[in-house]
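Once you've had a glance at the structure underneath, I'll fire off some questions.
Of the protein chains in this complex, one is absent; all others appear in place.
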Amino acid sequence: MKGLAKSLHDRNLLPYVLLVPVLIFFIVWNVLPLLWMVGLSFYKYDITTGEPLKFLGLTNYKGIFENTGIWQALSKTFWFVIIGVGLETILGMALGFLFWGSAKMPGRRLALTLLFSPMILTPVAAGTFFRLIYDPVFGIANYYLKQWFGITVNFLGDAKWAYPAVLLVDIWMWTPFMILMTLAALGSVPKAELEAAEVDRLPWIKRLWHIVLPHGKFILMLGILLRTIDSFKTMDLVYTMTSGGPGNATELIAISLFRRAFEAFTMGNASALAIITLLIAIAFTSIYLYILNYKERRA
Amino acid sequence: MKTKSVSIVVMLAILFTMILSACSGNKSDNGTPTSGGNSGGTSSTSGTSGGDEGSSPLAGKKIEMSILGIGGWLPSSLSVDMSPDFAAYAKEKYGYDVTFTFEEAPFTSLFQKAAASLSTKSQEFNIIISDSQWLGAFAEPGWIVSVNEIMEQEPELKNIEWFDPVVEKAYMTYPDGTDQLWGMPQEGDVMVLYVRKDLLSDPNEQANFKAKYGFDLPQTFEDFEKLTIDKYLKMAEFFTRPEQDLYGAAVQYSKEYDYFTGSLYPFIWSSGGEIWDQNTGDVYGVLNTENNAKALETMVSIKNYMPPGAENYGIAQITEAFTQGKLFSAYQWAAVGGAMVTPELQDKVLIVPIPGYEVNGEIRRITSIGGQPWVINKFNDEDHMRVAIDFLKWWYLPETQIEYAKRGGNPTTKAVLESPDFESIQPWFRAYKYSLTEERSRDFWHHPKYSEMLSVQQEAFTSYATGGEKDPLKTLETVACKQQQILYDAGTAKNAPPAACASVK
Partner (left out) sequence: MAKRVRQGLYYVLLWLVSIGFFLPVFWIFLAAFKTKDQILAIPPEWFFTPTLENIRNMVIGLNFGKYAMNSVIVSLSAVTIALIVSFFASYSFSRFKPKGTDFLMFLLLSMRMVPGAAVVVPIYLMYTALGWKDTYFGIILFYAMFSIPFSVWILKGFIDGVSLRYDETALVNGGSRFHVMFKVVLPQVKPGLVAAFIFNMIFVWNEFLFNFIIGGKNVTTIPVALASGLYKTHGVDWTFIASLSLVYMLPLILMIYFFQRYLLVGMTFGTVRGEV
């Protein structure tokens, strides 16, 4: 015990001692499972057949690369993330700017709370209810479409519409997050500079470019990064709405993964796909962080 | 220098984990059940087997049993609803107290929940209500108790006479075609046809129909026994009136779970087609035939007579549409009869066998078998195993089965189904009894790879139904190729997919 207390005061050891808890978590819940997954990906382990592990080498990986379904799912996910996060950012930033000057608005707290409510809804509940909202017979979306435009759209049952339909729900759910980040980013701009710009009567565009963006860039990029990370993982929401269908119109990569692991119970195969997904994810993160100029900012 | 040591460490780590995974995998049981829990449970009861009066080794104990069943599915929850009767029975006969809890999950996730628990050798669920197609997936890893072995110890269970051999085939047997038994039927079920007889018996409708199509609307159960699919489609067309918010027919097209498949198979089978060759394990050449393509086409054509949003229709949607008065008829499971025939529709619904195909001058119909067997968790301790067996013995007593029938469940024992007033207990019992025979109903494959095969075809079929794939034969070929590969990899099929499948990946 005395040794522990001493180490806490030892300037050389302290930094590392403080890191011990996080490292324990990291190793047990991240590194160990990851290694397990890497190992498993070289085997065939189909739980429901009761067969023992069978070493396959790279067969699982080969199977995945040759599987057009997987490439389609990756492609669908890729576009889901790009379009989704893109629109969420644009819309989020626009609305964030809109809300910027509202510090004195009556009931601002309530308005913002309502604005953020989509993020709080449990995805399973949201998915189920949007099924109802989109329903051609019982849903309000089609009711008003019929009233105002005289058309009916089978949002979730039509292969053409299912993908945009689920994308729309995702955008609705997470634009408020980007609004939040934008407000935070705008808030980080020093008031002094803004007032100076006001005095100098700088045009809006110049204010945006020279004052707001340089200061808020970091937070905005971080927001986009977080949103991209989460968007890539989308599963609950879409699975509940369409089960990845019709056909495979909305089969995102996370759904494919889920099927391999928990419908087919082919754990070796699922692990291989998981590793591939992880590598893609790491590639993405690296690129982003590079763009974020993280190191530069710290200096 | 640094990168070298890092890469050595990484390689060692990967090697280490491969070994680790290999070890963990081998820990799981394989194949046939060994003694352990099972014989432990039964040996202690050798004194009381045969269900004699007097106490059992469990006398005086308090036991909590848990049943995993399907959420929102009356037949499943009835097992727990009726358990107080069993508790009273057990108290009197064996001298122990027992309470039951019910865990549930919807169809789509029930197997996942059960498998995730069983593969940890957990006693979380003592009895599991499973869909009939999962018997293989539960049996192969050694997660459930062999019913053959139980029957050796419990002649009472062995002597139960089932209504028809199809009961044993569908709810108990794995692998298909052998005499190995792994489950016992909890709920019998077949797909039947629900029709609005108030619309059928309306004189105006009758007259108009006759004038337009040249034959009479069927009125009675016997009329429907003779109904063929082409005549049925005409009836569906006649009663499709969007302006009145009335539609002629309904089947299930949803990608979720097995909804599409369960609705499609009657069309394939009734027309003479097959979904696989049980003996060789071949799918290619068996599933993708002209006949089956036509069947698929016919089944999807029913969309024309359905409300908008048909592509999403599963069990729940059909129930909703039918009870809201939007449907003249619907293909639907007998098990949901209680929900389909609401108080408002009390005398307006006739439940009949599905339409048949005319083959060689005879009307032939083969409908899908649904329903659930229950299986006993292999990892139950002695006490829970004993109670589970006692419970099952009680379940199949005629009094229990009749009570089950009265509450809306579908029994499966010969004694009850052949009792004089059986058909009058529930409006769907006549159609149920009629269809529950080997000649008239069939189940899908009981293979451990069931889930994967199902998922493949659900995706392909829904793609066809929504216009993603235009050619029904090509759709079937895609499915056949993929399933042939799955079965070949699993060692069931001797033949690999033929060269024609190379383009399907």
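Here the chain labels run A and B in written order, and each chain numbers its own residues starting at 1.
The definition used in the following text is that contacts are C-beta pairs under 8 Å (C-beta built on N, C-alpha and C of every residue); 3 or more make two chains touch, one makes a residue touch a chain.
The model shown is predicted, which means the values in this text are computed figures rather than measured ones.
Student: Looking at A:Val22, A:Ile151 or A:Ala192, which residue reaches the missing chain?
Tutor: Only one of A:Val22, A:Ile151 or A:Ala192 touches the chain omitted from view, namely A:Val22.
Student: Which of these, A:Ile140, A:Leu208 or A:Ile291, touches the one chain of the complex that we don't see?
Tutor: Touching the chain that is not displayed is residue A:Ile140.
Student: Check the options A:Ala111, A:Ala196, A:Leu213 or A:Ile291 and report the residue that touches the missing chain.
Tutor: A:Ala111
Student: Using the document's definition of touch, tell me which of B:Ala316, B:Ile363 or B:Val504 contacts the absent chain.
Tutor: Residue touching the absent chain, from the options given: B:Ala316.
Student: Touching the missing chain, which residues of chain A?
Tutor: 8-9, 14-16, 18-19, 21-22, 25-26, 28-30, 32-34, 36-37, 40, 95, 98-99, 101-102, 105-107, 109-126, 128-130, 132-133, 137-138, 140, 143, 172, 175-176, 180-181, 183-188, 215, 218-219, 222-223, 225-226, 229, 232-233, 235-236, 240, 253-255, 257-258, 261-262, 267, 270-271, 273-274, 277-278, 281-282, 284-286, 289, 294-295
Student: Give me the chain B residues in contact with the hidden chain, please.
Tutor: 24, 27, 66, 71-74, 102-107, 109, 112-113, 116-117, 119-120, 122, 124, 316-317, 319-320, 323-324, 336, 338-339, 342
We take it that only the chains that are shown with their structure count from here on.
Student: Rounded to the nearest whole Å, what is the centre-to-centre distance of chain A and chain B, using the mean of the C-alpha atoms as each centre?
Tutor: Comparing mean C-alpha positions, chain B is 37 Å from chain A.
Student: Once bound in the complex, which stretches of chain A touch chain B?
Tutor: The contact residues of chain A facing chain B are 35-36, 38-40, 42-43, 45-53, 55, 66-69, 131, 135-138, 142, 152, 154, 156-159, 242-249, 251, 259, 262-266.
Student: Which residues of chain B touch chain A in their complex?
Tutor: Spelled out, the residues of chain B in touch with chain A are 13-14, 16-22, 25-26, 28-31, 108, 111-112, 115-116, 119, 136-142, 253-256, 307-312, 320-321, 326, 448-449, 451-452, 455, 458-460, 462-469, 490, 505.
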